[in-house]
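First the structure, which I've put down as structure tokens, then a few questions once you've had a look.
One protein chain is absent from this view; the other protein chains keep their places.
Moving on, here comes chain A:
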Amino acid sequence: MADKILSGIPVSTGIAIGKAFFVNRNHKAHLPRHTVSAAMMDAEVARLHDAFAAVEAELTAIREQVPADLRDYGLLIDTHVLMLKDPKLSGVAEEYIRTLGLNCAWALEKAVADQEAAFGAVHDPYIRERMQDVRVVADKVQAKLIGRETDLTAIPGRVIIMAHDLTPADTVEIQVSRIMGFATVRGGKTSHTGIMARSMGIPALVGVDMLEDVVHDGDLVVIDGLTGKIVVNPTEAELEDYNERAAHFEDYTLKIKRGCQLPAETYDGSRVQVLANIELVEEIPAALDNGAEGVGLYRTEYAYLNRTDLPGEDELAEKYIDLAAILSPRKVVFRTLDLGADKFISAFGELNETNPAMGLRAIRFCLRNPELFKSQLRAILRASAYGNVSLMFPMISGVKEVRQAKAWLAQAKAELRREGVDFNPEMPVGIMIELPSAVMIADFLAREVDFFSIGTNDLIQYSIGVDRTNHHVSYLYQPLHPATLRTIKLVVDAAHQAGIEVSLCGEVASDPFCVPILLGMGIDSLSLTPQAIPGIKRIIRQTNMHDCRKLLRKVLECRTVSRINGLVMDNIFKSFPDEVTFFSSLLENDESPS
């Protein structure tokens, strides 16, 4: 038997076998704890203060780069710097080194624990939550002390990455060629680790409890992204079995890949456009290889992550022009900056919001920071002269917001015209439908824009009121909830009545179990992770619209998710047995809370 078999949530298919390599460990659980001799105390204290000073210098440098309009963020860094200077952290830790002889990492942890006790005794929940800031600051110092700062650019050999958590910024920094798979303790079905892993075409599991306790650096592990298992130090027989299954899966992927350049057309002649969701120009070759007909969602925020300053217009324009020119005449849809919530935290520190998912993010953040927004709009407009470029605004909640965003676009156009810079004056402008409010006024919104794109990840999250990265409630994230289906249908119908096209760019578009229903609704295009395109094209090419409409009619009459899932499963079992063997579906969320 293997040393141990752990379970997690599979978020990217495939099987990887390799050595485990830890990044972003939860420092608290793995701190070195030893005592130091009296002779070494001064050196230990000096090491402690050096680490504090180094983090302070880093934060101060970041602080200087913060634009004036991001005032709140600047103030937050000020608070963190003050905490670093606070005698209650470094001073108390020094005392623990000198009086108890603790090593500096342990001494700091003890000082933090004192603060935890002090904050824990406070009744005011706002103040209690400030302990998170103490933790953030202390973690930065700890990482310096134990030399475990994540240097994702220096990963040795080909490894399977293990982490407490991976931020979008981390996953971007990782050298793709060296990673065979991911496993993290945190995260849910549609967390960014999964999205990134799928776009890299490697298996990944999230929500793996005990990962940090059981797996050690250098252990041989099997990541089974098909069943959600991690096998630690497998036996010869187990290894052989997994090798065989990996080969079988590879055969299947090769088989579906052969037909992926054919058009996505049903038996009875209905055409659907199949596009790719990407975040990096480097992903284009893989997307086209997998049969993408263009890019339906270019996530622009990654150019803003992993850096302490903001990219300038010229830098963005250069990137966007490359993208438009490489893809031309195929289309590329730029989604304007979708920062905020989790994506802001990793790049700039934590935005001090009690509920960031509903706070200053996406279009709201852009409208609040018009200079930053306009530099992006100008860059996208400049790229529109070089290819088939569209743009869309994320997280629109009402008509006024669209008009405000379009007003900034008009101003950017006027400026470029005055400066004699080329752009496409007819560049299509769309919005993402991600909020229930946008769904309910989809008919009004359809008159304001050239197309809709339904972002199901957020739409389902906001409709059902479930945080999709919270593994306690992620079972409620149900793409085929009757409400989700009615929601999507309402949007498609409103768009078509207004004569505009509607695309779907969430995870649901990559789910073979959901696609026939979307076809039945008459969706014009699907935009999905490149890795999933061959499988989805195969589904589309082996079905017909008549059956899809019939299935849709049936599911729209169902009152419960389980009934709908049952119908959809039956349909897939009958027509696509391979998909049942290899694909994990979002429908598997239909479980009771454990």
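The rule is simple: a residue touches a chain if its C-beta (ideal position, glycine included) is under 8 Å from a C-beta of that chain, and two chains touch if they have at least 3 such contacts; residues count from 1.
One rule holds in what follows: contacts and distances are computed from a predicted model.
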Looking at UniProt, which of "Acyl-CoA dehydrogenase", "Glycolate oxidase iron-sulfur subunit", "(4Fe-4S)-binding protein" or "HPr family phosphocarrier protein" names the chain we cannot see? "HPr family phosphocarrier protein"
Given A:D124, A:D251 or A:E282, the one touching the chain that is not displayed: A:D124
Among the options A:A20, A:V36 or A:M83, the absent chain makes contact with A:M83
Give me the chain A residues in contact with the hidden chain, please. 75, 78-79, 82-83, 85-89, 115, 118-119, 121-124, 126-127, 130, 133-134, 352
